[in-house]
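Complex shown without one protein chain; remaining protein chains in place.
Order of writing sets the chain letters: A, B, C, D and E. Residues in each chain are counted from 1.
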Amino acid sequence: MPTPDSPPPATTDAEQTLLWTQIKAEARRDADAEPALASYLYSTILSHSSLERSLAFHLGNKLCSSTLLSTLLYDLFLDTFSNDVELRAATVADLRAAKLRDPACVSFSHCLLNYKGFLAIQAHRVAHKLWTQSRKPLALALQSRISDVFAVDIHPAATIGKGVLFDHATGVVVGETAVIGNNVSILHHVTLGGTGKAGGDRHPKIGDGVLIGAGATILGNVMIGEGAKIGAGSVVLINVPPRTTAVGNPARLMGGKDHPSQHKDVPGESMDHTSFISQWSDYII
Amino acid sequence: MPTPDSPPPATTDAEQTLLWTQIKAEARRDADAEPALASYLYSTILSHSSLERSLAFHLGNKLCSSTLLSTLLYDLFLDTFSNDVELRAATVADLRAAKLRDPACVSFSHCLLNYKGFLAIQAHRVAHKLWTQSRKPLALALQSRISDVFAVDIHPAATIGKGVLFDHATGVVVGETAVIGNNVSILHHVTLGGTGKAGGDRHPKIGDGVLIGAGATILGNVMIGEGAKIGAGSVVLINVPPRTTAVGNPARLMGGKDHPSQHKDVPGESMDHTSFISQWSDYII
Amino acid sequence: MPTPDSPPPATTDAEQTLLWTQIKAEARRDADAEPALASYLYSTILSHSSLERSLAFHLGNKLCSSTLLSTLLYDLFLDTFSNDVELRAATVADLRAAKLRDPACVSFSHCLLNYKGFLAIQAHRVAHKLWTQSRKPLALALQSRISDVFAVDIHPAATIGKGVLFDHATGVVVGETAVIGNNVSILHHVTLGGTGKAGGDRHPKIGDGVLIGAGATILGNVMIGEGAKIGAGSVVLINVPPRTTAVGNPARLMGGKDHPSQHKDVPGESMDHTSFISQWSDYII
Amino acid sequence: MPTPDSPPPATTDAEQTLLWTQIKAEARRDADAEPALASYLYSTILSHSSLERSLAFHLGNKLCSSTLLSTLLYDLFLDTFSNDVELRAATVADLRAAKLRDPACVSFSHCLLNYKGFLAIQAHRVAHKLWTQSRKPLALALQSRISDVFAVDIHPAATIGKGVLFDHATGVVVGETAVIGNNVSILHHVTLGGTGKAGGDRHPKIGDGVLIGAGATILGNVMIGEGAKIGAGSVVLINVPPRTTAVGNPARLMGGKDHPSQHKDVPGESMDHTSFISQWSDYII
Amino acid sequence: MPTPDSPPPATTDAEQTLLWTQIKAEARRDADAEPALASYLYSTILSHSSLERSLAFHLGNKLCSSTLLSTLLYDLFLDTFSNDVELRAATVADLRAAKLRDPACVSFSHCLLNYKGFLAIQAHRVAHKLWTQSRKPLALALQSRISDVFAVDIHPAATIGKGVLFDHATGVVVGETAVIGNNVSILHHVTLGGTGKAGGDRHPKIGDGVLIGAGATILGNVMIGEGAKIGAGSVVLINVPPRTTAVGNPARLMGGKDHPSQHKDVPGESMDHTSFISQWSDYII
Partner (left out) sequence: MPTPDSPPPATTDAEQTLLWTQIKAEARRDADAEPALASYLYSTILSHSSLERSLAFHLGNKLCSSTLLSTLLYDLFLDTFSNDVELRAATVADLRAAKLRDPACVSFSHCLLNYKGFLAIQAHRVAHKLWTQSRKPLALALQSRISDVFAVDIHPAATIGKGVLFDHATGVVVGETAVIGNNVSILHHVTLGGTGKAGGDRHPKIGDGVLIGAGATILGNVMIGEGAKIGAGSVVLINVPPRTTAVGNPARLMGGKDHPSQHKDVPGESMDHTSFISQWSDYII
């Protein structure tokens, strides 16, 4: 069972500073090369003195509306990030995860500015903190803005670990009692949904290192074991053992339910979406 | 066959007033508890004298753009809601549906402000009315704004009953000749799509009380019988009898096509997404 | 193998002028009939002297943000469209494709203003051009804005042919090395995704005239042969031969993998989504 | 003593309708001739069904800010104008005054859209009504917005008659207990100021038909008699008799204080700024 | 000679806290009485934890533009006010001055929200601090925004004391080497201007307790002695002795240049604009 709330391996402020230095160097290089983008890069990155200021500014401007002003959101984000080293460590881990796992991620600054999955998760972390402080209406208002702007709908009560990648991210839905472990990778259109109108613990628990393919739907208080892999488009309603692969609609375990195949890699990190083809697909051309 | 255009059980103005009183009480409680949200709550709810004014204001500000001004949309929404008691009754029924069926819906005001499915449906009702008045270009412009802002794409000609819940809502697509009955619940990424390039009646008809799970795709002029349930991720191309359950891609009827199992509850209201697991899934761990 | 970069059949400026004349006539008719929409129609269409100016204006206003100003984007779009006759020809072909294939498309101006799929593709064409000019950070910033605003995520390196229709479009994801041929029709929630964390050529190649149904997921460097049809909700991990139909999760070839059925029409143009029902579905009621 | 609150000569709704018809005709002519302005003309005039709707829309958009939304102001203005025929009559009289007296006023629509003096007065009339209804904080917020946007600072308690023209208007200041009669014309930079820190009735009373030249400063509870003329740049601290002319700093009465010259025309209507030259100026070249 | 940069009588944080408590009480009273204004009052005052946060928020939103974002300005203002107790003390003194001297100032919150003179001075204090830190381009950009938004043009190098009131404020111009002492009151359209194109010390020095009437123009490096009074519309080009009154164009000293009359009150605080009438004006009616 994932325990994403337990202390992560120490991400020191030094590490954050190092990353921030690199992000600024990337942005400066891009600003020099592309004057049309320089204003954007200065306002979002180069004018700020720290990663949390840059992120608070960017999220505040992205998520604001005519009735929720950017200055209010900026203040809220900056205050929360500044006072919670865990949040800042998670941001750093998420940035590293995107850069490491997504070959289309050309730089940290690219992820910071442009990845709606990354931005949605960071904003969610603030909403989650508000939720745990019983500031629920504000947390829910944030959830709504994240869903409007990024098309990513994460209930503020959901718990998300570190080093998590929401790749492409459009359409991801994460329910109230869902838990996502560390080093998980989730593609777009993935649902971690509930069982119905009854309250209580009713959403999936995603173990560390899990990979969930595009469009997969996981419903109910089921456990996706650590290092498991869920194929794209799968519909999963029951537990999936650690380091096994579930595919299809309804999902079947690769290798059969009695002796399912087990892989050695950590799919959430290795990001191998398709190596089970030969075992699974019914035609070879 | 659903007849969502027939007169609903009378939702009196008294009922709307009662609900509005409750919404204001909720908003006032939240504003008192959370100063950072008070401005938002006053501008969207507490400064207004009626539910339709609040809704028109909120939708006008959400759906406006630099070329479709908020004042114009506010005017349009307010005028339409004020002059159509049926629309107002449907709004009340939709709010009650969300509160009753979604355990994550903590208050009516939460739904009114934050549920993009609810907001998309209300804006669609206005677009639909414009469509029936032959104001098609304006109706289509509204559809486009709803699709941009909420990622919910409902053709203005589509007919939607009362007490309808679009839960999470991102990615829902409803085609031109689709009909959705009363008390239907539809999850995100659901498609009620057409058959191709030919015009005419070509989209699904969804009976009263139907539940359609996340990511289900229903194509063509097929009838989903009242009280039927469509499993998450299903692909449905032919009729589904009343009170039966279709699951899978391609969809099969639970219990078999000849003698499909029939349930007694109304899934659109009971919201039971997953009780068919044991009959369906191919592995138990 | 599609070759979308090869010269298209000459779309002359005369053809564009003709279309633009028609678009203005449509907009003028709508403005006369609907004063509430006239301001919108004048600012987006009727005040402009050419299709590319109208499109650059509309995209600039749709995709701008508080940190990427509309004037900057307008300038960028106008400059790019003005200097590339191929882009303008593709715009014309896309407009014609939408009008011809989508029965809900009532006019060219309707598509130009309101179809997020059309708009996302045109903005992508500019991003793609920037990418080929090594202006990658700007191209990636555009991709991000397109994904935020339209919920359509197309990597700027992806190649898209002419006469392409993204119908409804919400949730479409197209990866870095994907290639989409001419006269292709793609429904919403379709993924042309990669295989994992390794770089290189890793995304699908979609032949001319292909039709991909709603929610289909195609992963890896696979070839979807010209005129093939991919059923809604299908998960495709290996090649699909020309003019065959793949359906299901995992996808099977209609008629069997050894002697798959072949159709004569061009699905991307005929848009027949559902005629394979009788062969595929497991129940008749 | 002016009595601007007494009933004006009946401006019937018919008169307003006639004027509105002319304004729409002007706007339509301009929209046809100038496509670049058509969007502006449709949104501000041609899409509206009445003068008060047009004016409420225009003022709402001009005076809004990020913390005082256009929809709120539109609502406030529309509600106030709709429920007070006197306000609407005053608007009509002010439009006619501008058109009649200012040779640079080429059309009623020009005044309605572009004259900050006209717009400031109309917004003030709403603020004044709020003030008389003891809604003082809202009235003062409006005063502030009018001063920011138009550089015209009118205390909401000040009383302004009908047929009043603030020409150019920048810098006009009107104090709390000031009263301006009917058919008054006031140029820019004019001050109707108070005497100091004591409260009470402490600002000028301007009689019917008065003309006050640019930059004139009138201080204290003094009476400017009906039909009087105050020269540009004058500083007036004591009463000015009816139909006389005061000029200079400090102001002197033309003709001497004992037997001042009296004119027969109504300067506020005849707008003769300079005919006293020969009597006044000390050099002829 | 004023020495506005010397330490003021200690305005303790306690005093600021007391004033802030009163401002919040006023705003709460107004929000309760006027729902239409409540959103504005919550966003500008009631959601903030300190006067400097409220002021930074309000100025950031007032002075921002599409190229100078509100978040950036908010950050700048908040940082500056938070780190400079002198600035905060000056803000408190200015609020008290407005409330005490202007009978139209009904509450501290009214001044904080609506007085462009007060807001312009507070923004200038930040610009002045930037200037002294050699951050001149940013200081000049602020000056420009203050001039655009409030029509008050104060060179960032100018020095302004505490307890200063710019009443109405529109059109005030204060040059680069001007110095304004403590407890000064300046009406609108007042110019503290220079002598020409030569640089160096070339603007007026305004002593403590001076009152400058509306439209007065003071040019050159002249000294306006403490407690002096400058009549409305005066043009002053040479020194004015302490506690004397200069009026007219060109200005004369009341009582004659050899033995000018001296008053005992402090005009900047007593705000007596007009008591010199009998001595000055040339006609009695």
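One rule holds in what follows: a contact is a pair of C-beta atoms (placed from the backbone, for glycine too) under 8 Å apart; a residue touches a chain by one contact, two chains touch by 3 or more.
This one's a predicted model, so the numbers in the text were calculated from it and none came from an experiment.
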| item | value |
| --- | --- |
| Per the touch definition above, residue among D:24, D:48 or D:62 touching the missing chain | D:62 |
| Residue of E:103, E:215 or E:267 touching the missing chain in the full complex | E:215 |
| Interface with the undisplayed chain - residues on subunit D | 30, 33-34, 36-37, 39-41, 43-44, 58, 61-62, 64, 70, 100-104, 106, 110, 113-116, 149-151, 168, 170-171, 187-189, 213-215, 231-234, 247-249, 270-274, 277, 280-285 |
| For subunit A, the residues touching the chain missing from this view | 31, 35-36, 38-40, 42-43, 46-47 |
| Hidden partner interface residues of subunit B, rising order | 66-67, 69 |
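Definition applied: only the chains that are shown with their structure count from here on.
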| item | value |
| --- | --- |
| Cα-centroid distance, subunit B relative to subunit D, in whole angstrom | 51 |
| Cα-centroid distance, subunit A relative to subunit B, in whole angstrom | 28 |
| Gap in Å, rounded to a whole number, between the CA centres of subunit D and subunit A | 59 |
| Where subunit B touches two or more other chains, by residue | 36, 39-40, 43, 47, 61, 67, 69-70, 72, 151, 170-171, 189, 215, 233, 249 |
